[in-house]
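Shown here: the complex without one of its protein chains, the others still in place.
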Amino acid sequence: MSVQQVIFISFALLTVFSAIMVVSLRNLFHAALWLVLALLGIASLFALLGASFFAAVQILVYIGAIAILLIFAVMLTRNIMSDEVTQTNRAWGLAVLLVSVIFFIIIGQISSWSGFSQPLSEFTYTGQETILALGKGFVSPSGFALPFETASVLLLAALLGGVYIAMDKGKE
Amino acid sequence: MVSLSWYLILAAVIFLIGVYGVIVRKNSIAILMSVELMLNAVNINILAFWHYNTQLNGVIDVSGMVFAAIVIIAAAAEAAVGFALIISVFRRKNSVVAAEMNILKG
Partner (left out) sequence: MTISKWLGGLLSNWGVNDSWSTFILYLIGSAVLGTVALLFTLLFIWAERKIIGRLQDRYGPNRVGPWGIFQSVADMVKIFIKEHIIPSGVDPGPYHLAPIIVVASVLMVLAIVPLSTTLLGSDLNVAVLFLLAVGGLGEVGIIMAGWGSNNKYALLSAFRASAQMISYEIPMAIVLLTIVILSGSMSMNDIVLAQDIPFIILLPLGALIFFIASIAENGRAPFDLAEAESELVAGFNIEYSGLKFGMFYVADFLRAFISAVIFSTLFLGGWRGPGAESIPALGIVYLIIKSLLVWFLGVWIRGSLPRYRIDQMMKINWKFLTPLAILLLVVVMLAGKLVESAGSTIQAFTLIGLNLILLAISMWILRKNETRVEIIEVGSRDRPVARPDNILTKNPRGG
């Protein structure tokens, strides 16, 4: 077994385990912390794929911002739903069944594709090439300048909308 | 060597764990966490295929990276608006249980 395989398997197991903890734990604060671990595992998988930019952005955006926001939200709304109450609805057995059926369908479908077991070699791009390509793709008019601008407008709209919705509009 | 299938299977597993969480969880914050898991699974898939395409063609594939970046942007926007909604509902109904958010019901 090569180093990449060992690293991949350990991070994959870590990620899957923490993802399961996220959806099954009663204590939401702990669930949020496991989510941080799952996101960290996914970031290291990105690094393993040679997408170091996305690994860093993943940690920066998801752990530095979204997970912190989640933890704040959990703390703000905590004493409403105590940890003793069951956190899942009645349909969990059905959901497990459904999810496993979908899993086998997906795997069955894509495993017949020819590129399925294509080994991924290590990247030769370790310098700035990938980031430069991404940056040029984002700003060149023949590339993805329009989606990029749209995304920035989306972020602005989300920011304003979030502030407006969460604003305390006086006491009714 | 790690092959493409490993990433695809892992992404499917994480995505479906997220789906399970969305179906089963009562608390809306927990539902948002599961949605984050699903978005991340999608990103694993996109970046795995980006690697595959780059390796196949020998040129850096830009569109894969742009897609992944836009998924992250969408996730950030979704988290911001989602939490604002949860806080707003929490103020009105004093509850974060998704099943009790029925103000629009006649």
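Observations on the model:
Going in written order, the chains are labelled A and B, and every chain counts its residues from 1.
Keep in mind that, in the parts below, a contact is a pair of C-beta atoms (placed from the backbone, for glycine too) under 8 Å apart; a residue touches a chain by one contact, two chains touch by 3 or more.
This structure is a prediction, so every number in the text was calculated from the model and none was measured.
Counting contacts over the entire complex, the absent chain touches A.
Set against the missing chain, the residues A:L13, A:A56, A:A145 or A:L160 yield one that touches it, A:A56. If you put the hidden chain back, the residue from A:V16, A:I71 or A:L155 that touches it is A:I71.
Mapped onto chain A, contacts with the missing chain fall at residues 2-4, 29-30, 33, 36, 52-53, 55-57, 59-60, 63-65, 67-68, 71, 75, 126-128, 130-131.
The rule is short, and it goes like this: only the chains that are shown with their structure count from here on.
One inter-chain figure worth recording: chain A and chain B are separated by 6 Å, centre to centre, where each centre is the mean of the chain's CA atoms. Residue ranges of chain A in contact with chain B, taken from their complex: 2, 4-5, 8, 12, 15-16, 19-20, 22-23, 28, 31-32, 35, 38-39, 42, 45-46, 48-51, 53-54, 57-58, 61-62, 65-66, 69-70, 73-74, 76-77, 80-81, 87-89, 91-92, 95-96, 98-100, 102-103, 106-107, 110-111, 115-121, 123, 125, 129-130, 133-134, 136-138, 143-144, 147-148, 151, 154-155, 157-159, 161-166, 168. Those residues of chain B that touch chain A in the shared complex are 1-10, 12-14, 16-21, 23-27, 29-30, 32-34, 36-37, 40, 43-44, 47-48, 50-52, 54-55, 60, 62-63, 65-66, 68-70, 72-81, 83-88, 90-91, 94-97, 99.
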